[in-house]
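Here the complex is missing one protein chain, while the rest keep their positions.
By letter and in written order, the chains are A, B, C, D and E; residue numbering begins at 1 in each of them.
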Amino acid sequence: MKRFIPDGEKFYFLTLTIMPFDFSDNLILNALREDIGSGDVTTRCSVPEDTRVHGHFIAKQNGVICGLPILEKVFGLLDSDVQVTLCAKEGQEVSPGMIVAQVSGRAWPVLSGERVALNFLQHLSGIATKTALLVEMVKGTQMKIADTRKTIPGMRALSKYAVRVGGGINHRMDLAGGVLIKDNHIRAAGGIIPAVVAARRTAPITLRIEVETETIQQVEDALQAGADIIMLDNMDMETMRKAVTIINGRAMTEASGNMEQKNLREVAATGVDFVSIGGLTNNIQPLDISLKFI
Amino acid sequence: MKRFIPDGEKFYFLTLTIMPFDFSDNLILNALREDIGSGDVTTRCSVPEDTRVHGHFIAKQNGVICGLPILEKVFGLLDSDVQVTLCAKEGQEVSPGMIVAQVSGRAWPVLSGERVALNFLQHLSGIATKTALLVEMVKGTQMKIADTRKTIPGMRALSKYAVRVGGGINHRMDLAGGVLIKDNHIRAAGGIIPAVVAARRTAPITLRIEVETETIQQVEDALQAGADIIMLDNMDMETMRKAVTIINGRAMTEASGNMEQKNLREVAATGVDFVSIGGLTNNIQPLDISLKFI
Amino acid sequence: MKRFIPDGEKFYFLTLTIMPFDFSDNLILNALREDIGSGDVTTRCSVPEDTRVHGHFIAKQNGVICGLPILEKVFGLLDSDVQVTLCAKEGQEVSPGMIVAQVSGRAWPVLSGERVALNFLQHLSGIATKTALLVEMVKGTQMKIADTRKTIPGMRALSKYAVRVGGGINHRMDLAGGVLIKDNHIRAAGGIIPAVVAARRTAPITLRIEVETETIQQVEDALQAGADIIMLDNMDMETMRKAVTIINGRAMTEASGNMEQKNLREVAATGVDFVSIGGLTNNIQPLDISLKFI
Amino acid sequence: MKRFIPDGEKFYFLTLTIMPFDFSDNLILNALREDIGSGDVTTRCSVPEDTRVHGHFIAKQNGVICGLPILEKVFGLLDSDVQVTLCAKEGQEVSPGMIVAQVSGRAWPVLSGERVALNFLQHLSGIATKTALLVEMVKGTQMKIADTRKTIPGMRALSKYAVRVGGGINHRMDLAGGVLIKDNHIRAAGGIIPAVVAARRTAPITLRIEVETETIQQVEDALQAGADIIMLDNMDMETMRKAVTIINGRAMTEASGNMEQKNLREVAATGVDFVSIGGLTNNIQPLDISLKFI
Amino acid sequence: MKRFIPDGEKFYFLTLTIMPFDFSDNLILNALREDIGSGDVTTRCSVPEDTRVHGHFIAKQNGVICGLPILEKVFGLLDSDVQVTLCAKEGQEVSPGMIVAQVSGRAWPVLSGERVALNFLQHLSGIATKTALLVEMVKGTQMKIADTRKTIPGMRALSKYAVRVGGGINHRMDLAGGVLIKDNHIRAAGGIIPAVVAARRTAPITLRIEVETETIQQVEDALQAGADIIMLDNMDMETMRKAVTIINGRAMTEASGNMEQKNLREVAATGVDFVSIGGLTNNIQPLDISLKFI
Partner (left out) sequence: MKRFIPDGEKFYFLTLTIMPFDFSDNLILNALREDIGSGDVTTRCSVPEDTRVHGHFIAKQNGVICGLPILEKVFGLLDSDVQVTLCAKEGQEVSPGMIVAQVSGRAWPVLSGERVALNFLQHLSGIATKTALLVEMVKGTQMKIADTRKTIPGMRALSKYAVRVGGGINHRMDLAGGVLIKDNHIRAAGGIIPAVVAARRTAPITLRIEVETETIQQVEDALQAGADIIMLDNMDMETMRKAVTIINGRAMTEASGNMEQKNLREVAATGVDFVSIGGLTNNIQPLDISLKFI
C-alpha cells in the first residue's frame, strides 16, 4: 500500500477544523444548507423515521483518496449519533472496489448527507490524484509541484489541502500571504527595483518578496533588488536554464506559464525549485466513488 | 454570431442578484474575502494609490461565455467607481482573441479583484461550453440535457444557471425542490407504490414525484402509482426504448447513469424526454480567458 | 386520548432541527437574543446562582399541542444541563390542567428561557388548534385543508409545520417551491396558454405548475395548457362545482378566496381537492399554556 | 382624518432603520430570503424581464395603518429603482377603499416582494388597530395601555413600535431593559425586601426596579423596599383600588393579569397608571390590505 | 487572601456565556479567527501532532485577576479535550509568582490559543485592578465608582463586567439601557423640563431618566422636572456640595468630568452617590501575566 504523504506529516489546514463550528465546518454547513434547502422532502416522506442503514463508500477508480475527515463532519453535523469508520488513510492510493469508509446510523441523516459527502470527497480526491500524478512524473528531481490562486470560489483552503495530500506544496494562501510583484505592479512602480524597495519598506516583515520575470534582464534586476523568490514566467527551456544559472541559489526559482502542457521532466532539468500549475485546482476530474447501502 | 440562449429567455437565478448583498453577492463577497484575506499587500505596497488602469477580458479558446454579470459585481463590491463594459452577450459563442468585457478604474480594486473575477468567469463558461456541446450533439431530437445535484459545494445556483445559459434544463435545485424516490427509499417504504402514496400524502402539493426505476417491472409499478416523472437508470438502450413505449406519455421520462460516456443520439432515439449528466457541473475544464491591461 | 397526526407520520420540517446550530436552532437562538438582550438583569441580580427549580408546562385551554421539541431546544441552548421531559405527544389534544412538559435545572437558564419557550409553544399550538378545528369541520369529505404564504415573517417553516401537526397539508414553502401563475403573470405573458408554455420550458422539471382561474373560460384554458393544479379563486359555489366537473380529475383543484369565512362543508361538496386558508397562519389566538414552578 | 399619534411624536424604533443593512433591514432581508428561497420561479418564467407595473396598496377594513416605511424597505432591497409613494401617514385611521401607498417599477421585484410587504403591513396594522381600540376605550382616564414581552419570536421591536403607533406605551424591550422582580425571584431571594436590595446593589443604575405583587401585604413590602414600579397582578378591582390608595404616588402602578378580558374603564377607575396586555402583540387579526395592479 | 467581590455576588454578564456559541463566545471566536487567520502555520509545521503540554498562567504583578472563565472558553473552542484548571477565584488579589490557572492538553490548540487567552486576561485584569484601586481610595465613604460608555469597540460587555469584578458599579450598558439627557438634548428640546416631560411620555417605562447639569439653576430645573438621577458635570467641589444639599435625596447624584484626575475622597465628601470615570475602561495598563510550559 502506497501513501502519498508520509505518516508523520502534518495537515495544518484540515486540522484547523478542530475549531468547532468554524472554518471547514462552516463550509460544510453551507454545503448542507445549499443541498438540503428547506428539507429533504423525499426521505422524510417515504422512509420511516426509525429506519437504520449501513453503507460503504467504495472507490471505483484508481487514485489518491482525500477528504475522509470531511465525511465525519458532514454526517456529524446532521446527527451526532451517525458512526463513520474510515477504512483508508488520508492520502492513500485506492483502487476499484476498495472500501474507503463506512457509515452507520439512522437513515434520515445518512440519506440527506450522502450527496454533499460525495461531492466533497470526489472533488478533493480528484485534486489529490492529479497532484500525485504530476509529482510522480518529476520523481527523483529537485523540482516541487506547487498550486496557485486559480481555485474554485469557496474551495481555496480545502483545495490547497488536497494539493498537499497529493504530495504538492502550497504557494501563498491569499493576497495577504505573500508579496508577488507582477508586470502590472512593476510598470506602475517604475521598474523592478523601486517596486521591491517599496514592498520591503511597507509589507509585514514576515513575508517573502517574489518578482515575476520574463527576460534575463528582469531576472538580473530582481536579483539586484534582493527578491526572495524569482518567478520565471513563460520562458522557453533555454532561457529558463540560463536564468537558473545566473540566480545560482541567491533566490528561490519558480517556473510558471501553462506548465500543465509542458514536459515537466524537461522543466525540472532546468534546475528550477518548483513549478506552479493552475490546473491542479481548477481543472479536475472527480474521482469516482459511490455510497452503497447493504 | 450564435447565442445559445434566445434573447427573450429569462435567467431567474442570476437575476436574483438584484437583491443587494444577498445570494450571489454573498457568494462573491466570500470569494473576495477568501482571496484577499487581510489585504492585497503587493498592490498596496508597490502601486501608487492614484494609478488608473484599463483592461480587456479576452477569450483565448472557442466556447460559450457565462458569468459576465459577475464581473460587474466583483469590481462593484470593491469600488463602486470601477467601470465594467460588457462586449459580449451572456451565452454568446466566443473565439480566441474576442474581447468579452472591459474594465476601467483605479488600479487597486481592479488588481485586487482580477483573480476572483477570472475564477468565476472561467469556471462558469466551462460549464456553459460543455453543456452547449452536448445540446448540439442531440440537436433536432426531442431530448433535453439536464443537470444533477453533483455540483461543487457552494456553486449550486451558479452552476445550474450556467447549464441553462449553455442551453440545458434544470433538475431540482435542492432536496426541497422535488420528490425523487430512489432505490433506498423504495426499499425502506416497502415498494414503489407505498412510497409514492406516502409522498403524495405528505409532500407539499406543488412538487412533482419522480421514481427511479431499473427494470420494466419497476416502470410499471411507477406508472400504476401515478409517478409524474420516471427515471430510467442504467438501462441498456433496448430496455429504455421498451420503457418509453410502455409509459407512452403518461409520465415524463429521464435517462440516467454515466450518460456522459454514452452515445447521446442513440439515447435520444429511445424517445426519453431528457437525460441527466453529473459531469455538466462536476467535471469542468475552465474556458481560457485572460485580463490584459493596455 | 386523541392525536391529530398518526404516530407513524413524519415531520420533515421540525426534524431538520437535528442539524446542530442551524435552521430552527438559529430561529430559537435569535429569539433568545431578542428577549435576553445584554442579560437577564433581574434573575442574575436577585436569584442565587445555585438555586434549582422544577416547573410544569400546563395547558389552560382545550387545543392541540405543537412545538414541544422547541422546549428542549430553548433550554438546551441556554444550559445543556437543564432537563426537559415531554409529557404529551406532539399533536395531541390537551385540556385545561394537563401537564404537557416538565423542566428541571438551574434557576437562571430556566427563568431566562421561560418567556421564549412559551411564546413559541403558545403560537404554534394556536396554529395547530385552529387547523385541527377546520380539519374536523370537513371530516369525512375528500377536501384537505392547506396553508398559504401568508405567514408572520420569520415563522414560515415552523408555521407550516404546525399546520401539518394540526392535520392540514402544505402548499409551496416559498416562491422557489412551486409555479403558481396568477392573474398578473397571465396578463404579462399574454394569456394562460403562453404563460404555462413558458413555465414548462424554463422552470425546474420537478415543480408542478398551478394556474389561478376566476372563470370557466380560464379553467378551460388552464386545462388545455396542461396545468397540474388549477386554483378556483373567489368563485361562487355553483361556478366552483361546474369547474370541478369540467376538470374531471385532469388536474388537482384548489379552492381559494376568503375561505375562512365560508361554509367549508359546502365548499367540500363542490368536489375540490383542497382549500387554502391564509388565516391558518396569520390570524392566530395563542393557546393558553403557563409554566408553574413547584 | 384622525391620526393616532401626534405629528411631532418620534418613533425611535423604526427610525433606527436608517442604519443601512441593520436592524429591521436584516429582519426584512430575512423575510425576503424566507419567502423567495432560491428564486421566484413563476415570475421569472412567465413575465418578460422588461415589464413594468403600477400598483395600489388598498385598505379593505377600518383600522390604523402601521408599517408603511417597511414597504419602501422591502422593494428597495429588491430593486433600488422601484418607487414607493406613501399616501397615508403612519398611524392614520384608514377605511375600506383608501389607497395607503403606491408602488411602480419593474414587474419582477414588485411581484417578488408583494407577499412579504403585505405580511408585514397587515400584521403591524393589526397590532396598531387593536391598540388604538383599547386606547379609545380608556380615553379620558389617566390609564395608559402598555405592551409585554409576549411577542411573536423575531417581531419584538416592530411589534412594540406598532403598539406605540396605535397610541400605547412600551414596557421593557427585553430582559436587559428593566428589572422586574416576579414571584419566583422573590421566593428565591427570601422576600421582596432582600430581592429589591440585591437588585439596587447590582443592576445598572439606569434601570427602574419593578416588583410583582398579588396582595396588599406585598404591596406594602414593595413600597418599603423602595420599588419604582409596583405591578398589581391578578387583583380584583377592590384590592387594586386599595393598593393604589396605599401607594399614593410613591411608585408607578401597573395592572396585569388577563386584562384583555376585563372592563378596562373599571380598571382605569382604580387609579392605576397603566395596564399591560399580552394580546396587544400575540393575538392579532391582520388588517385586510391588498395590492392591486392597474 | 482578599477578594474584591463577595463570594455570593452574581456576575450576570459573564455568566450569559453559558449560552453556547453566543455572546462572549462569539467575541472569543472572532478573536481566535482574527489571530489564527487561515492557520497557525508555525505550530502545525514544527510541532508533532501528538505532542502534549502542561502550562501555568502566572501573575507577574500585583493586581486583581479577571477573565478566568474566558480561558476555559478560548481553549474549549479550539479543542474540547484541553483541560483548564482555575487556581484563583475571579476577582481575587494576586501577586507575582502566583499560578492563576493551569492548562493541559494537545500542544496544537494550546499553542494556537495562548496569545488570545493572554490578550483577554491581561486587559480585563487591568480594568479590574484599576477599578479596585479607585474603590480602595474611597473606602468607607458612601461614594461608588461607576463606568461609562468610553470603552474600546467590541469590549463593552466584558469591560463593564471587569469593572464589577473590581468592585465598581455599572452605568447604562448602551443607549437603550437608560435615558441620559445631555446639554445638546436640553438645547434641542428647549430646556430641561420639556426634555424630561418628552422622555417620560415616550421612553419605555422601565428606564430611569437622568439629566446632566452644570449649574445650580439646572439642578433645580432637573429636580422640578422629576429626574431620577442628576449628573453634576464639571462642577467645582463647592458647587457640587451645594447641589447635593439642594437635591437632598430626591434624586440620585453622579459626579462627572475628568474625575480620574480629581482627589476622589474630596469628591466623596460632597455626598454624591457615585462618580463615573471613562479611564476605568479606556486607559488601561494590562496586568502582566504569562503562560509558562513545564
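Please note the rule applied: a contact is a pair of C-beta atoms (placed from the backbone, for glycine too) under 8 Å apart; a residue touches a chain by one contact, two chains touch by 3 or more.
Since we're looking at a predicted model, the values are computed, not measured.
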- Neighbouring shown chains of the undisplayed chain, as defined at the top: A, B, C, D, E
- Please pick, from E:H56, E:K89 or E:H185, the residue that touches the omitted chain in the full complex. E:H185
- In the full complex, which of A:L71, A:V94, A:L180 or A:L291 touches the chain missing from this view? A:L180
- Given E:A59, E:I169 or E:A195, the one touching the chain that is not displayed: E:A195
- Message: One chain is left out of this view; which of E:L27, E:L68, E:M98 or E:M240 touches it in the full complex?
- Response: E:L27
- Filtering E:Q102, E:T151 or E:N170 for touch with the omitted chain leaves E:T151
- Consider the whole complex, including the chain that is not shown, and state which of B:W108, B:Y161 or B:F274 touches that chain. B:W108
- Query: Contacts of chain B with the missing chain: which residues?
  - Reply: 21, 29, 32-33, 36, 38-41, 43-45, 48-49, 77-80, 108-109
- Across the whole complex, the chain not displayed is touched by chain E residues 27-28, 30-31, 34-48, 51, 53, 107, 111-112, 115-116, 118-120, 122-123, 149-157, 173-182, 184-186, 188-189, 195, 198-199, 201-204, 207, 282-286, 293
- Can you list where chain D touches the absent chain? 8, 10-13, 15-16, 18-22, 157, 173-174, 177
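By definition in this document, only the chains that are shown with their structure count from here on.
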- Does B-E or D-E have the larger number of C-beta pairs in contact? D-E
- Item | Interface copy of C-E among B-C, A-B or B-D, judged by whether over half of the contact pairs recur | B-D
- Task: Would you mind pulling out the distance in Å between where the CA atoms of chain A average out and where those of chain E do?
- Result: 45
- Message: Nearest whole angstrom, what separates the Cα centre of chain A from the Cα centre of chain D?
- Response: 53
- Message: Touching at least two other chains at once: which residues of chain A meet that condition?
- Response: 21, 36-41, 43-45, 48, 157, 173-174, 177
